[in-house]
Each structure stands twice: as structure tokens, then as C-alpha cells.
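Only one protein chain is missing from this complex, and each of the others stays in its spot.
Each chain carries a letter (A, B and C) given by its place in the written order, and its residues are counted from 1.
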Amino acid sequence: MKLVYFAWVRQQVGVSQETVTPPDAVQTVGDLMSWLAGRGEGHARAFADRSRIRAAVNQVHAGPTARVAAGDEVAFFPPVTGG
Amino acid sequence: MKLVYFAWVRQQVGVSQETVTPPDAVQTVGDLMSWLAGRGEGHARAFADRSRIRAAVNQVHAGPTARVAAGDEVAFFPPVTGG
Amino acid sequence: MIRIAVGEADFDAGAEVRRLQAAAGDAGAIASFIGVVRPQSGGEALLSMTLEHYPGMTERALEEIAQAACSRFALSAVTIVHRVGRLVPGAQIVFAGAASGHRQAAFEGVQFLMDYLKTQAPFWKLEERVSGDHWVEARSSDDEAAARWERR
Partner (left out) sequence: MIRIAVGEADFDAGAEVRRLQAAAGDAGAIASFIGVVRPQSGGEALLSMTLEHYPGMTERALEEIAQAACSRFALSAVTIVHRVGRLVPGAQIVFAGAASGHRQAAFEGVQFLMDYLKTQAPFWKLEERVSGDHWVEARSSDDEAAARWERR
């Protein structure tokens, strides 16, 4: 599973992307966030307040109950501020 | 008093402007329209249906009860259609 | 800054936008509208559109509309350019633009300009069609569009 991070989420995690193989119990975006929060200090800081994080699965906006699977590209980022 | 006409009002009256000296009884834009309607065939046709005519006194939109006086520039035209 | 221009010459919409930007100062939002002569009217081909206006009153009316928009929507710059004379399909008729610190104000400013321009500024359109010449009739939808600003 490919993970990509943007804006301050990227800065706190410390990398812009990484490839991970989460355990089978990780079925949703929400599960993935919980699992990622335990991966280290940067990840813990980034995912400390999930209300501040948005996600996309395969480049489509996705809520915490959206399913994730091996081979997916999952992105985590703050609410967007373009325009 | 200077009168100016635009669009089909101008075409029906037959001139784009004229100088007139209406009688003292002509006090308002409405009075002026009634008086002008009697000035000839073209004028009669132009002012036949007053609901279709708008006016300006000294280049400011004016209703039928607006006052007119010697020296004024009074314009008659259809509802505007610019833009 | 208010810029009003009425004349036969065509205008450069890009240059007008740049001018608004330059005049906008701190304003980060610039909205604009361009009206173009359509190729059809009343179900038949339009050969040309001739715009007549009331010189003197036109500029005065546009200036008043621009002033009203500036104070109502806190605009930092407004431009209205309106052509007169004979225009062919595809030709630009009007440019209206507004600069503001907020995008909603910029959008509403330009809509206000267009709604009042269409109901207050002394312009008249004569269409030359295959079937003959036709004066364009004022539309009640334009009156209603302008009236919505009165109700607020």
C-alpha cells in the first residue's frame, strides 16, 4: 500500500511518501490512521487530532469508513485551501 | 426646451432632436407627452402607448409626474436594452 | 478607481483585466463579465447589432452605477467598457469588472453592475436579421435581476 502525505501532515510524518503493509485488521481509512499513529513520534503527532486530517483513496476523497486494500494509494492531508 | 429621441421613438417622430416651446399648462413629463402626441402623425404614433415610453429630464431618468421647465433637456426612448 | 469607457472601438479584455489588477491594490479577487453578440436571434441568423446610446447621459449613468457598486460591495476598482455602433456576431459588446478583497463581493459587484447596466444605462439594440430590422425589447427578467438588489 502506497501512502502519500501533504502539507503539515507531510512535515510531521517526515516523509512525503512511504510503502507499508498493514496487518489484515486494518480494513478502513480510520483503521489505517490508528495503526499509523503507532508507527513513530512523527506519525503520532500527525495523526493526534484526526478531525484535522482528510484522506483520499486512489485519488478520490474518502471518509474514515472507506475501505483500504493492498495496492491502494492512500493520501493524508489537511483540509484543502487552494483557489 | 430641447427634446431628444432615441431608438424607435426617434424613428417614429422622424427627428433625433427638436426645440419646442410648450404652453404654460405643460408642467410635467406626462403633460409634455400629451402635448407632443398632438404635434403630428409621427409624434402621435410614437406616443400612442405611453407605457412603452421612458423619459429623462436633464439626463436623469424621470417618471410622468416629473416637472419640466424651459431650458430643460427632455429625452424620450423605449426601455433600455444595453449590456 | 472607476474606469468608464463608451465608444465604437473594440476593447482588449485581457488588458482590462490587467488594468483592474494593477488598480486593485490589496484586493485579491477580480471578477469580470464579457458580453458578446450572438449569431442568432428570434430563431434566425443575426446579421448585425447596432447599439444606439444617449451621449452624456450614458457616461453619467455608468458612473453612478459604478459608484453604487463600489460603496455597496467595498470594491477597490471597477471598470465598465461598453461599445456602440454596428457590431457583427462574435463581437464584444461589454466588459464589466470589479476588484475586491473577497471573492463573493467581487462576484456580486459585477452582477450588480450588469443588472443595473441592463436596466438603467441608456443603450438600445437594433438587430438586423434576414427578416428585417428589429429593436430588441427590454426583458422582464432583467428588471427582476436588478430588483433583487433593491430588496436586500
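Of note:
The rule is simple: contacts are C-beta pairs under 8 Å (C-beta built on N, C-alpha and C of every residue); 3 or more make two chains touch, one makes a residue touch a chain.
Everything quoted here is computed from the prediction, not taken from an experiment.
Considering the whole complex, the hidden chain is in touch with A, C.
Among C:15, C:88 or C:147, only C:15 touches the chain that is left out of the view. Across the interface with the omitted chain, chain C contributes residues 12-15, 17-18, 21, 24, 26-40, 92, 101, 103-104, 106-107, 110-111, 114, 145.
Residues 4, 6-8, 56, 59-61, 75, 77-83 of chain A touch the missing chain (whole complex, contact as defined above).
The working rule: only the chains that are shown with their structure count from here on.
At the far end from chain C, in terms of centres built from Cα atoms, lies A. With each centre defined as the average position of its C-alpha atoms, the distance from chain A to chain C rounds to 49 Å. In this assembly, the C-alpha centroid of chain B lies 26 Å from the C-alpha centroid of chain C. In chain A, no residue reaches two or more other chains under the touch definition. In chain C, no residue touches at least two other chains.
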